[in-house]
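Please read through the structure below; I'll follow up with questions.
Of the protein chains in this complex, all but one are displayed in their positions.
Naming follows writing order (A, B, C and D), and every chain is counted from residue 1.
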Amino acid sequence: MSKSCFLRIVTFLLCLALGWQFWKGILALEPTQIIIGPAAHYIESAAEETGATNIVAAILFDYRALDTLGEASVIYTSVCGIAMLFAKSKFKISSTGLSFIVKRGVSFIIPFLLLYAAGIVLMGHISPGGGFQGGAVFATATILFCIVYGSGFEAVMIKPKTKELIESSGALMFVLIGFVGLWTGAGFLANIAAGYPKGEVGRFLSGGSIPLLNIAVGMKVSAGLSTIFYSMIKLLEFEVTKHPGVKNK
Amino acid sequence: MISLLTVLIPLTWAFLIPLIHIFRKTWLKRAILLFGIAVFFVTISAAISGWKQSALSFLGGWPAELGIVLIVDKLSAAFLFLSAIGGGAAFLASYGRLKEGPWRYYVIFFLLQASMNGVLITGDIFNLYVFYEVFSLAAYLLVAFTISWQAIEAGLKYLVLGTIGAFFILLGIAYIFMATGSLNMAVLSLVLPHIPNEALTVIAASLLIGLFIKIGAFPVHFWLPDAHSSAQTAVSALLSGVVVKVSIYTLLRLSLLLFLETKPAVFTVITVVGTLSVLGGHLMALRQEDIKRLLAYSTVAQIGYVLIGVGTGMAAGISAAFFHAINHMFMKVGLFIAAGHIAEDMKTRNIYDLRGLYHHRRWFVIVFSLLTAAIVGIHPLGGFMSKWYLMLAATKAGNVIPALALAFGTVISAFYYMRVLSFFYSSGDPPPRQTYPYWNLAIAGACALCCVFLGIVPLVPSLWKLVSDIGLNAVDTAEYISTMLSK
Amino acid sequence: MEILKFSFVFDKLSLSMAMLALFMAISISIFSLDYVEKKQAKERRFFVLSPWMFCVFSCMALFSGDWFFFGVFLEMSSIMLFFMILPLNFRTALYYLLTQLSGSLLVFVGAAIMIAERGSAAMGPVPPHLLWLFLSGLGIKTALLGLHFWLPKVHSEAPTPTSALLSGFSVKLGIYGLIRLASLPATDVLMVLGPSMALYGIIQAISQHDAKRLLAYHTISQLGYIVTAIGTGTALGIVAGVYHTVAHALFKGLLFLCIGSIEKAYGTRDLSLWGHGTARAFPVTFAFFLVGALAISGFPGMSGFASKAMIKASLKENSFYTVVWILQAANVGTVLSFCKLSYYGFFFKGDVVRKAPHYNPLLSYKKRIFQNTGMALLAFMTIFLGICPQLLPNFMGMNFGNFFETEALLSAIIPIFTGGILFIVFKKTLTPGKHKIYDLDFLLIKLYGILTLCPTIVAKIHTGKLRQYTIHVIIAALVIFFFLART
Amino acid sequence: MSALFYSFVCFFLILTALVASEIKDILSAVISLSVFSVLLAIAFVALQAPDVALTQAVISSGLITSLFLVAYSQTQKEGRRENDEE
Partner (left out) sequence: MTIITLSHGTAIILFCIGLYTIISKRNLFKTVIGLSLMESSVLLLIVAAGFVQGGRPPILPIEGIAVNPLPHAFTLTAIVIGASDLALALAFVIKLHQRYKTVDLDKIRGLRG
């Protein structure tokens, strides 16, 4: 026992030493009160440049839109990858879901949950929220279905093919909105400069392309995350094959 | 504008393939081939346009301080050219092998290519991190694509170590943001000299360790041999040839822009790690019996050579490093495709079982020995030329020990590569059935020819001027900053 | 990053060496016409053509204007010889390639440092602090005392035409490099190395029972002569060195060809199995062997005598009397061992008639015209140079008058007589027995054990456990943090 | 006042993290991880970052914890080959 706990102490000291190095870096950086860099510009002129009141959404979907495109492709890769990893296992209806009372209660809550998710997505440019959060809430709704009603029920309602369709069409929508900016010569993913209606700041119909991008990302994230969940709970009858080319020594 | 397409075209292809799979299943086979070729030509044209005059494209119309700017100068144009050819070769090899197989493989392949081009042309540090994450995630999945137990285990180890590396890079970026507030690389290289020294140390150290994990330099390379040897043939060729070079490009771009004047110690660290990789990689390769694992350890050693070139921090060193990178890309893609095909065909990867291969796979063994001669560094082929210019640059920068490590490494690599060839040429047992694939042999042969051609490049003045321009352009960061912040 | 420019240097030294290379190539390709039977056509064509390829590369090396191209063509010629040794056994060929590769790589590192310091690695004296690099690099090529471990093994196990070419000319390329290098600090080192090489070669040669190995050790001792001549540093010394190089190349090539053709007939190199009437079976070969033996022992009228006389004269001129005495003792030893070789090799009847494993008398009587013409060419050249010794010095621009005056004749004949008498006295002890002789390469096998130790140490840290890998990541991170914080 | 509240949140953050890493049973480790995520969402609210708090709450404590539980149930289904000692 003493050897392994000695090893533990040594590793803990190593981590602490690393943490100490990072702490020294932080002590050297005394935080200034005024905001330096482009953030100051974002706060003053986000309203008239993008028409959105939620500055974080303005940054995400207008000033640094390529980050969000990259992020959307991160989700897309992991969804496609996990689906590939679990492609060969067959889907069997396993659980019968929870008791009757829970089913009735959840069927009462689900519409409000979906409404809430739609609200987060659509109001992304006005209040805190956006495509990612809304899509994730929508995915939790589908997961709730699976747990409460048993995996069979939900699979019948939304077939994996339609989820793929929603996901890739959401991603394509994102890129097409961007191409409009490119086509009008104002640079990829341009918002007001590409002719999207800025509308009246603070209203529902404002913020140029930001609500459209929010919807696209919302579709993609919701379909993607529910595909991840559903490919993981498949029953794993399929034994992992040996590497086709390797003589296992 | 064309530089933006190198990212967008493969991305749209990746999003289109599921739709084609759902609606027009029959078109899938031809569509994937068409997509691959289109991506190759778009990247090549972007590289050429970026080479003539450094192309700039402002995303969303916002200037450099506000939004993200994509810039293709000579250095990124050169690496774009490298990734286009490597990616194209790997695509042809995988297309030949899988036909339209699991279509999700091609989705991830195009996403990897899109994010690779994104890393090469972006001018913003956080955007670099995001594309880097897409790129690593796609690499983890491609390693684990064959779903055999080795591939999954290698994928897990690659994922955990790669994510730890990504967290170190993210910490570095967080500290940069805390110190300066802005994220554009050009703005950073102007502002970074004025921040306190301890903060700069933390930034430099965390970025360095994160990138060393991602590149697979010696002290932290443990995932590389597992990942490159247990991956599928075309994937291991892609990983060794191209994916490693893009990580080295990131290290090169960051260290040149941020740490050239402020912290020159970074370059000594890179040289030391490079020397360690050379020695460690070659020593480990001596003991290998599995041919793909041997090639993977040889990649670790060749990374060491490129890092020695980068560590000089001078124009000569960087162009020598690029010349070795493109040489190594051709050699490794050819070697991995040839070795992978032989391993799959003979159902074994152990060298001792591959005895007497010369008698029934004559052309494969000839191409393999030509590539081995190139990678060991026999005179007329490219490998020797790049090693010579690396040695020149290292001695000019004053570090003699790396030059000696380079020489010592060449001798050891000659030893274990000749050992492999001795098994190929020895008299062997009767051959199993002969499946004569033309495409793998064609690709490996093409790579061998490119090695021969690259051997002549230093003798032709105009071609050599291209290579030395890369180093000159990369080192004078003032020109990069002026083009970025001019509009 | 300037472009590779090939510059030439034509002077007396490289011209004479090039003529020697041409002559050796002619005689050996004629010899190997007969050496390989008609039915192995492909191998025969290879053995006839390869001396010419070797001659082309070595001439390029001799005429190259800077150390880089000298190293390049040196490496190309050793690769050519690697292919010549390959048909017989692969391990010796690999052994030879690795040693020569490390030799030429050291020359490359030296040239790279020279370019870094002086801007150009022009052929000629080298900055003093680089001397250890160039000396060790060329030392491996010319088998200087510490670095001669490869010569006996490779020369004895190579096929006959290759070993004739090896000890004939490939060693001389290194000598040419040493001559180019002969500036002040180098000559003292060579003056010490020369005599010790001569003595060491003789001591090892006397106790050998393998014919070719005996000749190989004689090569080392003769090289000792040449190195001593260069070590004097004077113009006369260098011309004497060149003269002895030419002479040694001729008679050593002749000796190797004779012994090789007998070995081909007997199928073994062990002297104890030779000697029952070989002289009568191979009258022509024995005659050529006699010419070579007399030349090497410096019998007046042979080229050996003239070159040794010049060496002694140049030594006396700079009053190195002790060195002259050492060379005379070495000469006695040479005569002793050649008496042993001729007696036990050709005449000794021996009480126990031991048959060579597969001695076919048929071969000895078959007319071998080409083999004899090849040997005749070399023998004629040795005698011709012996008869009119002024030819080479005048060509080199040095008129050296007193070749045949009494004092030089006496100092040549006394060692021959003493050697003969000593042999008659110690005939019994010198019988080629089965005792084992220890040389440096026995040490090498021990060293090889230690060398394979460090890959196993490095392999220890590749335990496959992900937790170990993360610990290595953290330790590397901490080291980088401390290093960057310090600078 | 908010500084006091924030220091409580930070203390409980570190506490739940230690519990998540040290506890033997995997299920309770996952539960403490989701508590950790919720606490982190609260910390983000205290740091005036509502967007981030919402994302953290939904994705980290919602989806990732459910994926953890799915993975845990998959490994439990066929029972273990031999007991995984700690």
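Just so we're on the same page, a residue touches a chain if its C-beta (ideal position, glycine included) is under 8 Å from a C-beta of that chain, and two chains touch if they have at least 3 such contacts.
Treat the numbers as computed from the prediction; the structure is a model and nothing was measured.
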Legend entry - Contact set of the excluded chain (shown chains only): A, B, C, D
Inset, instruction - Touching the hidden chain in the full complex, which residues of subunit A are there? Just list them. - result: 7-8, 11-12, 15-16, 18-19, 22-23, 26, 31, 33, 35, 37-39, 42-43, 46-47, 53-56, 59-60, 64, 67-68, 70-71, 74-75, 77-78, 81-82, 85-86, 127-128, 130, 132, 201-202, 228, 232, 236, 239-240
Legend entry - Positions on subunit C where the hidden chain makes contact: 459, 462-467, 470-471, 474
Inset, instruction - Pick out the residues on subunit D that sit against the missing chain. - result: 2-3, 6-7, 10, 13-14, 17-18, 20-21, 26, 29-30, 33, 36-37, 40, 43-44, 46-52, 55-56, 59-60, 63-64, 67-68, 70-72, 74-75, 78, 80-82, 84-86
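Everything below uses one rule, namely that only the chains that are shown with their structure count from here on.
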Inset, instruction - Could you tell me which chains make contact with subunit A and subunit B both? - result: C
Inset, instruction - Would you pick out the chains that touch subunit B and also touch subunit C? - result: A
Inset, instruction - Pick the chain whose C-alpha centre of mass, unweighted, sits closest to the average of all protein C-alpha coordinates shown. - result: B
Inset, instruction - Sort out for me whether A-C or A-D is joined by the greater number of C-beta contact pairs. - result: A-D
Legend entry - CA centroid of subunit B to CA centroid of subunit D, Å: 37
Legend entry - Residues of subunit A whose C-beta touches two or more other chains: 21
Legend entry - Per-residue multi-chain contacts in subunit C, two or more chains: 475, 477, 481, 485
Inset, instruction - So, with touch as defined above, which chain pairs make the list? - result: A-B, A-C, A-D, B-C
Inset, instruction - Quick one: which bits of subunit A touch subunit B in the complex? Just the residue numbers, please. - result: 21-22, 24-29, 31, 35-39, 41-42, 62-67, 69-71, 73-74, 76-78, 80-81, 83-85, 87-88, 161, 164-165, 167-169, 171-172, 175, 178-179, 181-182, 186-191, 193-194, 240-247, 249
Legend entry - Interfacial residue positions of subunit B with respect to subunit A in the complex: 1, 4, 8, 11-12, 14-16, 18-19, 21-22, 57-62, 65-68, 102, 104-105, 107-108, 111, 114-115, 118, 122, 124, 126-127, 130-131, 133-134, 137-138, 140-141, 144-152, 171, 175, 177-183, 195-199, 201-203, 205-206, 230, 340, 343-344, 347-350, 353
Inset, instruction - Flag every residue of subunit D that touches subunit A in the complex, lowest number first. - result: 50-51, 53-55, 58-59, 62-63, 66-67, 70-71, 74, 77
